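Here we show just some of the chains, and they stay where they sit in the whole.
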């Protein structure tokens, strides 16, 4: 077997950082070689610095690794990042400047015009934006981003519709899991027996990221999708899995069978390239009356498959349906990892 | 003090039946004089037959009353009903035939063309439909209904907008409390850490009831509201209080201050008549970023006030906002009681 590519993790101790550690264990191409987190964690063993919150055990090898300072010196050339936006805005350019491939879940640079915001099944061609990045020209470093956890499930469900029928209007209301807010994140006193109808900046992210993801690469520019878009975001007492009630208007009329077929048969570059983390079926329609549900469907396709259900006519737009996606796998660490696999397959990581 | 009107309860042991018992305790006009429930409960003391699930203690006087057979013989002339739809379809006409005023939370007869579906603040004039009821002409009995628990909060928030600006389109996604499903209702295994994106017949009820409530009385007919309407209904792990993410398009353009004023200053017949259960302020706008929330706002106005918040522009329609309403008070027992108070004030109950 070929030698694995050493990768570093920025923000390794948080919930998404932990997911990175989890899904990179036994990865065929990548190997965690370096971990960085906040100053508080620096120098400590990862197993002590991270308050591990996943159900699988912390990988023994990584638990013993020491947490490095969050600086490019000594870091590997491939970096996964899961930082708070304000810190990412400062650190990610430093790493790119220093020649690192920064594959990040952070929101800081997602909407920057020369930064690709990518879902490999949806807009793999946007990766070409990298050629416009100043970092790339200067140091061969670059930054590639994946979308917000609430946008990604929605866009996975929308992409087959956009491709086959064209989207005119999209309305989405989310019911988002608490793990999306990190750890400690949402206080139990705020969410037990409750719904919080507000997540800071989430609706804005959903709306603009959806348009960029479904936009068209035009030379050095992304022309955002032209459809109408409105999102409302709520937090609910669920651990993992964002549920969304969606309504759409299509440009070309389509019957329910066509739509369901469009979802179930949707395959793309990651499936063609057999990328290691690509789900066999990226979008899966459930015929059960009351599915998808976070408890049962979040882990579908190892958390990489988006579940759709309840397709029925909408009294205002054309169709309404429910979307569910795992928010810290497909919606965060898994999204970045699939991006990295795509970049590797395309020769961007050597 | 004048003698109170004796009332009977059909479906007295269920969750909504219990709410009737609770809110009728110490009511200035009505007094529970008769209780009926399923055969299983018949002949037992109410305190034993009902598995009391409310936080206030079961009223001692009612606890000792015996559960009667669900037949008109011996029942008082004013009946509150909280029956399953299939049973209501059979029993409510029997009671009306026998001369009873049946004021019901059941869904069975809500959409019948000669049965008023009433929210006293919204469409008190629809009560006049009673004159068209065959029961009324025959025996002086009649049936008046209140809407579904998910429709009522929505319509309370929509009515001021419809009256002042006109509604063109309404889209609503609900996150509904488990008490809406009665007891035992939703199994804990189904809802702990979960969202269920399906409630049988709920979306249909929301859509058609909203149109009937905001419709116009035209002689012996209700002309339903002509706006576009789409609802999606979800169940969440909340005890009491339905939260809804709503988007609307108005006929006449309106700014946020006008809309908020329309809500906060909305007053109607129940407030003018000072009906005992009428909330001082039927619709209340919260300026907090993250409200309303079921935990904090469900009990507003003794559970009779509808809370609204988060008004902001909608990328597709005109405005989006969050609505919250207590589902077993304003959404069920309190709704029927306010209907009864309106009927009493209008001379229908003697």
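Each chain carries a letter (A and B) given by its place in the written order, and its residues are counted from 1.
Everything below uses one rule, namely that contacts are C-beta pairs under 8 Å (C-beta built on N, C-alpha and C of every residue); 3 or more make two chains touch, one makes a residue touch a chain.
Predicted, not measured: the structure shown is a model, and the values here were computed from it.
Asker: All chains are the same sequence, and 2 are placed; what is the full number of copies?
Answerer: If we count all chains in the complex, we get 4 identical copies.
Quick note on the criterion: only the chains that are shown with their structure count from here on.
Asker: Where the CA atoms of chain A average out and where those of chain B average out, how many Å apart are those spots?
Answerer: 42
Asker: Any idea which chain B residues touch chain A in the complex?
Answerer: The touching residues are 169-171, 173, 175, 193-198, 207, 228-232, 234, 236-239, 243, 245, 247, 289-295, 309-310, 314-317, 320, 322.
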